[in-house]
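Input: one structure, supplied below.
With one protein chain withheld, the remaining protein chains of the complex are depicted in position.
Think of it as A and B in the order they're written, each chain with its own count starting at 1.
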Amino acid sequence: MSLLDVKDLTKNFGGLTAVSGVTMHLEDNELVALIGPNGAGKTTLFNLLTGVIPPSEGTVSLQTDQGLQVLNKKKPYQVAQAGLARTFQNIRLFKDLSVLDNVLIAMTAKHKESFVSSILRLPSYYKKEVEMREEAIELLKIFDMQDKLDNLARNLPYGEQRRLEIVRALATKPKILFLDEPAAGMNPEETADLTRLIRQIQNEFHITVLLIEHDMSLVMNVAERIYVLEYGQLIAEGTPAEIQKNERVIKAYLGGES
Amino acid sequence: MKKNLKYNLIWLAIMIAGYIIINVLEFAGIMGQFAETTLVLIGINIILATGLNLIIGFSGQFSLGHAGFMAIGAYVCALITTAIPNALGMLLGLIAGAVFSGVVALVVGIPTLRLNGDYLAIATMGVAEIIRIILNNLKITNGPAGLYNIPMLATWPVVYLLVCITTIIIVNFIHSRDGRAVMSVREDEIAAESMGVNITKWKVIAFVVGAATAAIGGALHANYIQTIAPTDFGIMESINILIIVVLGGIGSITGTFVAAVVLGLLDMILQNFGTLRMVLYSLALILIMVFKPSGLLGTWELSIRRLFTRKSKTKGDA
């Protein structure tokens, strides 16, 4: 039984089929990449998996401590609470809030605070706040951002905004982390740094990572397994070495006659 | 932990000091009845506007229906205090008004808060108008004539106390886990949902808390002015509260206080100008907005904690 099982996932927008009959699985603590040419439907697939848009057909089910959970009829926040967290291709931070608040918000669902104790500022409120704050700082430390707690997210440099998105996703304590082009717009040095970080968080937090990325050096470097999407359909699956040799993949990327 | 206690005590001291200063001024004859009326009305406006600021400034939902919830609080409290004309009646009236208003906000909010921006504004305005028209046609509310001879129970100390209580509740709400969730909805609904924040729930909670606050403002209004009629709670009243929020700075409770005081004083000074009063008032409004579009204070917030940390920092540097 896989951690995440996706069966025949399909999405039609009007007459257009953006994702068609995708069947895939993610295992515990593995690092998988999803690649494909522009417009292949990668982000749509992410949106389907994380509940942002409902699928037309198919199922997504997650293995949890409470047994198998079907996610494809759930709202995005329920999917997130079940253990699927994501970042966005076009960064979507809470721009006018501080770095710390960005991370604390992601912890909302996992940390209950009673209305009465926060209104009356009971000792339990302060205790909880300190606890959450420390946890958030721990996470920010991994990404070397612990000195920027009070900066507004909008004032961070681009690379740090991307990293903050990852921290924020991790703060929801996910089982699976979906990264949508985390290295977009980064220079080779930053990309190398990010590659190391992705490996580190996968091991440290014992989570599964699914990654959309165009940077092939990053993909071939970190991915244990690769799915290739073209025109909304999966055309290949395998290890980096297998994918590099796959005829259909080469054709999809390079074009060429059939 | 001790520090937190210190900051809270300082705030408490400021509140008590404010109360004492105003009483001394009144006792010494520096402040007359007219000034006290102005103060009470400013206090009521602060209560109304902090509630609306929670909805507009912090949860980012554009409501134009605040007067409707104010009306519910005013009528419920007026009816109860007319039956029980003492402090107990006032307390009951305040609680009943806030609860009633909160329930209406809950029923209305769940379907309508799905709407975006200006569509929500117009829908909430519609809700407030429907509330007003119902009040205009019910027997118990005495139709268009409204209620009069309402006992004068919202004395200056009562209003002052309630300004403090509602502000503490709203400010503490904002600076908690709940408040952060509410603000994330304002910032980016899709990102908030993807982080496990149930956006509908937090929108509705902010809306209900804001509506309950409006009801408290309405109740005080009824028991201070002593007569209420449905026309007091029209679209213009919602707009007047909105003006305070925007003028002070959307998302700044300190700004709401400043704007309510500034507008209250402006109104007091302009009393002498007769019909020219509203012309000058509207000109002032336009000029402030043109030259300070983010409001008087923007999103700046007074914080004792920050004052202290800054002081200790400069000491450290020296």
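Keep this in mind: contacts are C-beta pairs under 8 Å (C-beta built on N, C-alpha and C of every residue); 3 or more make two chains touch, one makes a residue touch a chain.
By definition in this document, contacts and distances are computed from a predicted model.
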Options "Sarcosine oxidase subunit gamma", "Branched-chain amino acid ABC transporter permease", "Heme exporter protein C" or "ResB-like domain-containing protein": UniProt name of the undisplayed chain: "Branched-chain amino acid ABC transporter permease"
Among shown chains, those touching the left-out chain: A, B
Sole contact to the chain not displayed, among B:105, B:243 or B:297: B:243
Sole contact to the chain not displayed, among B:87, B:190 or B:265: B:190
Residue of A:47, A:72, A:102 or A:208 touching the missing chain in the full complex: A:47
Listed residues B:107, B:134 or B:307, member touching the removed chain: B:134
Touch residues of chain A, complete complex, unshown partner: 43, 47, 52-53, 88
Where the unshown chain meets chain B, residue by residue: 56, 62, 111-112, 114-116, 118-119, 121-123, 125-127, 129-130, 133-134, 136-137, 190, 235, 239, 242-243, 246-247, 250, 275-276, 278-279, 281-283, 285-286, 289-290, 293-295
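Going forward, only the chains that are shown with their structure count from here on.
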Rounded Å distance, chain A centre to chain B centre (Cα mean): 41
Residues of chain B touching chain A in the complex: 1, 4, 8, 168-169, 172-173, 176-178, 180-181, 183-184, 187-188, 190-199, 299
Sites on chain A touched by chain B in the complex: 50, 52, 75-77, 80-81, 85-86, 88, 92-97, 101, 104-106, 108-111, 113, 115, 118-121, 123, 125-126, 128-129, 132, 168-169, 171-172
